[in-house]
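Of the protein chains in this complex, one is absent; all others appear in place.
Here the chain labels run A and B in written order, and each chain numbers its own residues starting at 1.
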Amino acid sequence: MPLLEVDNVQVHFPVKQTALGRFHKSVKAVDGVSLTVEEGEAVGLVGESGCGKTTLGRAILRLLDPTGGHLRFAGEDITRMKPRELRSRRRQFQMIFQDPFSSLDPRLTVGESIGEALDIHRLTPERSARRERLGQLLESVGLRAEHADRYPHEFSGGQRQRVGIARALAVEPRLIVCDEPVSALDVSVQAQVINLLQDLQRERRLALLFISHDLAVVEHLCSRIAVMYLGRIVEFGPARDLCKTPKHPYTQALLSAVPVVDPDSKRSRIILGGDVPSPIDPPSGCPFHPRCPVAEARCRTEVPALREISPGRQAACHLA
Amino acid sequence: MSEPLLAIRDLQLDFRTGEGWARVVDGVSLTIQVGETLGLVGESGCGKSVTALSISRLLPTPPARYAGGSIQVQGRDILTASSKELRTVRGGVVSYVFQEPGASLNPVFRVGNQILEALQLHQPTRAHDDEVVRLLKLVGIPAPESRARDYPHQLSGGMQQRVMIAMALASEPKLLVADEPTTALDVTIQAQILELLLDLKRRMGMAVLLITHNLGIVGDLADRIAVMYAGQVVEEAPARELLQNPRHPYTQALMNSVPELGHPADRLRTIPGTVPAPGQWPTGCRFAPRCPVARPDCATHPPALLAIQSNHQVRCPYWNS
Partner (left out) sequence: MVEVLDSPYIRTARAKGLSEGAVLFKHGLRNALIPVVTILGMDVAFLLGGVLFVESAFALLGIGLLAVQSVFNLDVPMIMGTVLFSAVIVVGANLIVDLMYRWIDPRIKSAH
């Protein structure tokens, strides 16, 4: 049984259109997404702005409510669970955010921020045990126990991100949703944080849902990758395979757009025309067809379903 | 050899901090010839952006202070130029494209008007709507006539950056300084903009100074690459040479710490420690505390830039280890 099951989840936001406040349209941020994450597995969720990956990440943690579909964690349906029941379940899934500068309360010391999690779930009622646990947590992310008494502004971006990781780890979750955790960091610091996440994942059999726009990082860290476009998954499969032989035209374009250092690498860049579309007015048929270099007549009218094209590989394309 | 378009010689720049002045750029020398593209690579805090802003003297002084060196654009000394001279250089010779196009365009003016303004300043005979439309077309904006009447917030990030490029080109500059032009953009849009810059560069014969922390994008556009660390240039070479044979331990470590698509490694090779902030630079070689091949005398003898080949310079005496 997978640890996390996302079953045709939808997150639609109604948008006011008339002066009377009647809701005409909705922003279909997530429009029928299904995926699974096994215990101890790192799954990557890749896409560009507006694809819905952040919204999906938050919906999975019930930070937002899905407007359709089901979410199952360790077999239990948590889609409509009431806050009180959900609270005890929340220990098992945590989040790390993108911006290390705004995700920590500047008025709390680092120890207080992390300790809050311990207190909410009543994990260390004794002060001495709490102090010790804080020290352990800080050291497991490469900081020192003394850092617990410092304020966020005294740390660098990379260190703050480590604090965020320590906070997520404090409650010993089984799954951590990482929302672009390294995008705001310098290149050399990114590598450190990526290695840290990888180590923690392996040591503790932690499942990760790694949300990012950076395919190179995702290929490195994850065993399976889901590519999102305009609220839907357009391709899903094992990381190495997907990156080597992508089946969906969008994945192909995305891969060819990733900057590569080697000046000799012979690759023809697929340059997509147009802009990343807005989820308010999605195109008819296949959402990618206006920018697709190989679109056919069928693509304008029929929405391609995400189907299995080979064992373990799914793609939503008429031509795959 | 003809006179370079841009010649920065031994530039020294300080910034005011809480406790006095901290050196941010420490003896940087760079030259760009007419039509050449130089990539300036480094992480945040290395001084690349302030060096670039200095070319048109765009840094307010205070809190900045020029402590030494010179900047010459077409032979004119920028640091001592009058404001009148500066205004002809800004836009007319050197144009900028910044990192966040949404914030770099004035939100209360229409996009077409902002481009028109640049034309009025430097190319007054061509300052009319047709020219604005031509420029928008040149940078690949569809339906340019109606787009010109849009406000910046009505355009996507990629479009905004194209507008900025159009505005920068309006004045027919000899040098385009692009400071992290694609960092804030999505990857597929990044590819579009880089392709556009490459095309424009070829067509217009402009020189380009491309500043970035991403070694991947610099390879396609740059003729030469300079790598900066802690206020200094630590390596400089023709693009291909630097990317294939990096000699400075920092350049090598930087390249090794980035995951490469299609070349999966088990673990990323990281650089221990963090980049030292200005004012807290170690004595001797500034990279020594983090360097995998550091020797004892690295901490006491600051290395000079050595020429290991006619066009490849490295700031490390042990580059061959």
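What we mean here is this: a contact is a pair of C-beta atoms (placed from the backbone, for glycine too) under 8 Å apart; a residue touches a chain by one contact, two chains touch by 3 or more.
Since the structure is predicted, the reported quantities are computational estimates derived from the model, not experimental observations.
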**OP:** Considering the entire complex, write down the shown chains that touch the omitted one.
**Re:** B
**OP:** Decide which residue listed in B:R23, B:K48 or B:R90 touches the omitted chain of the complex.
**Re:** B:R90
**OP:** May I ask which residue of B:T17, B:T61, B:T80 or B:N106 touches the chain that does not appear here?
**Re:** B:N106
Original post:
Which of B:Q154, B:Q244 or B:Q280 touches the chain that is not shown?
Top reply: B:Q154
Subject >> Hidden partner chain, residues of subunit B it touches >> reply: 56, 58, 83, 86-92, 95-96, 98, 100, 103-109, 117-118, 121-122, 151, 153-154, 164, 167, 171
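Following the convention adopted for this analysis, only the chains that are shown with their structure count from here on.
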Original post:
Just how far, in Å, is the C-alpha centre of subunit B from the one of subunit A?
Top reply: 32
Original post:
In the complex formed with subunit A, which residues of subunit B make contact?
Top reply: 43-44, 156-159, 186-192, 195, 213-217, 219-220, 239-240, 243-244, 253-255, 257-262, 264-265, 267-271, 274-275
Subject >> Touching residues on subunit A, where the partner in the complex is subunit B >> reply: 48-49, 156, 158, 186-192, 194-195, 198, 213-217, 219-220, 240, 243-244, 253-264, 269, 271-272, 275-276
